[in-house]
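What follows is chain A.
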Amino acid sequence: MFTLSSLGIVIFQVIIIIVLAPLLSGIIKKIKAFFQIRKGPGIFQPYYDIAKLMRKDSVVSENVSWIFHAAPVISFAAVLTAGLLIPIYISDMPFGFAGDLIAVVYLLALARFFTALASLDAGSSFGGMGGSREMFVASMVEPALMLSIFAIALNVGSTNLSFISQAVSSMGLSAVSPYHILAFVALFIIAIAETGRIPVDNPATHLELTMIHEAMILEYSGKQLAIVELGAMMKQLLVFSLLANIFFPWGIASEISAAGIAVALAVFLIKIIILGAGMAIVETSTAKWRLFRLPDLLSVSLMLSFLAIVSFIIVRGV
Partner candidate 1 sequence: MIYTYSFYGFFFFILIGAALSIIFNKKDRLSTSASFISAAIASIFGIIFSLSVIFGETFDLALPGSLFFNFGFSVDRLSAFFILVISVSVFAVSIYSVGYMREYFGKKNIGYLGFLYNIFILSMILVVSANNAIMFLIVWELMSVISYFLVVYEHEKPETRKAGFIYIVMTHIGTGFILLSFLILAGGSGGFGFEGFRASGSTMPPLYKDLAFLFALIGFGAKAGIVPLHIWLPYAHPAAPSNVSALMSGVMIKTAIYMLIRVFFDFLGAGVLWWGFLVLAAGAISAILGIMYAIVEPDIKRMLAFSSIENIGIILLGLGASMIFYANGSPALSAIAAIAALYHLFNHSVFKGLLFMGAGSIIFSTHTKNIEKLGGLIKKMPMMAILFLTGVLSISALPPFSGFVSEWLTFQSLLLSFSSGDSLVRIVLPASAAVLALTGALAAFCFLKAFGIGFLALPRSEHAEHAKDANGPMLLGMGIFAVLSILLGILPVYVIPFLDRITGTFTGESAIDKSISSDYFGTIIMPASQISMSTPSLLVFMLILLSIPLVILFLSGKKQGTVYETWGCGQPVSTARNEYTGTALSKPVQIWFKNLYRPVRELRATYSVSPLIKQSFKFESRIGQVFENHLYIPVTGYILSKSRMIKFIQTGSIHAYLAYIFGTLVILFMFVILGGK
Partner candidate 2 sequence: MIEYLLLAPVLTGMVCFFSKTRKQVETASLAGSIATLLLGLLLVWQVYKYDIIITWQNALFADAFSAFIVLIVSIVGFVASLYSIGYMGHELDHGAMDLKRLRLYYVLFHGFMFTMLLVGVTNNLGLWIAIEMTTLVSALLMILYSKKSSVEAAWKYMIICTVGITFALFGTILTYYAAVNILGETGDALNWTSLIAVADRFDPTIMKLAFIFILIGYGTKAGLAPMHTWLPDAHSEAPTPVSALLSGVLLNCAMYGIIRFYTIATKSTGIDFTSNLLIIFGLLSLGIAVPFILLQEDYKRMLAYSSVEHMGIIALGIGFGGVFGVFGAILHMFNHAMTKSLMFFGAGNILQKHETKEIFNVSGLVKSMPVTGAMFVIGTLAITGSPPFSIFISEFTILAAGFSQGHYIATVLFLLFIIMIFAGFFNNVSKMAFGTPKQGIEKGDVGRLMLLAMGILMVFVFVLGVYIPPPFYEMIMKVVEIVR
Partner candidate 3 sequence: MEEIVFGSGIMQLLIALILVSTFMILGSTRLYSCVRAFGMQSFLLACVAGIVAFSTGKTDIYIVAFLTLAIKAALIPYIFIYIIREIKVKREIDLYVNISPSLIIGGILVVISYYLIRSINLITELSSFALSASMSLVSIGLFIMISRKKAIMQMLGILIMENGLFLGAISLTYGMPLLVELGIFFDVLIGVLIMGILIFRINRTFETIDTDMLKTLIG
């Protein structure tokens, strides 16, 4: 099983995730700027930010415990581990055996859990606010996320992500069907929430009363902040690649070959840029919602994915 090549694939995947993550957010920022008729920072700005943070040393609250220091590291690792399970440029993940969709969701939950703990550790009320809101949104996101992918999983009969992407890609365009679209829309809404974008959260703001993710990490600074930010970007990338490779896995490499991988990477980049563009459009065209209107939004996605399942069963006529 464990050939060197597979190990290479994994390492490559880790590198890709870490490297591409800032790029993606840079791209999205750029597209947003474009739609807002601004020049905006270059797409490599996130790299500069992280590099800058690396050089700064951190100011730590006097109240914190070891949780505060451990949390970023653990979340980072958890997100990366989730990354090992999600096909990005090759559908047959060597470590795919270690977990399926549910594992991915719960690994992301683990990351979130520790970030939220850290937000409470410093004892500032902003942190508490952020953690509270984060968990609140998460508790609505998780069921919707699961259900939307179950809709696809029902189709192929498995929750193993590699297997799903293989199956869907092998199906060709015939895979595109009402429930496929419904599920995709549902997952897209969830992606908005997961990546903390308008109308759920505003990544750009630093106004304490409106932010969610930023409020959680308010106490972090310097290297630790760098790690946190990088982790967030990685998570965003992973969510995007879920969208890309679960619903439109076409072009993904099915076996190891330099050419295939190169093509797959290219295709992947295009996909996530398109998705990012969509995201940017949504962000620029809507205003941020009140926190307590979010349940409406997410219940919409929940309903969509449920409809997806029902229509699937009707279409299949079982």
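Keep in mind how these were chosen: all candidates are chains of the complex that A comes from, given by their letters.
Here, a contact is a pair of C-beta atoms (placed from the backbone, for glycine too) under 8 Å apart; a residue touches a chain by one contact, two chains touch by 3 or more; residues count from 1.
For clarity, every value in this text was computed on a predicted model and none was experimentally measured.
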Touching candidate for chain A, same complex, options 1, 2 or 3: 1
Touching residues on chain A, where the partner in the complex is candidate 1: 1, 14, 18, 54-55, 57-63, 65-67, 72-74, 76-78, 80-81, 84, 95-100, 102-103, 105-107, 109-110, 113, 116-117, 120-129, 131-133, 135-136, 138-147, 150, 153-154, 157-160, 163, 208, 218-219, 221-224, 226-227, 291-292, 295, 302, 306, 309-310, 313, 318
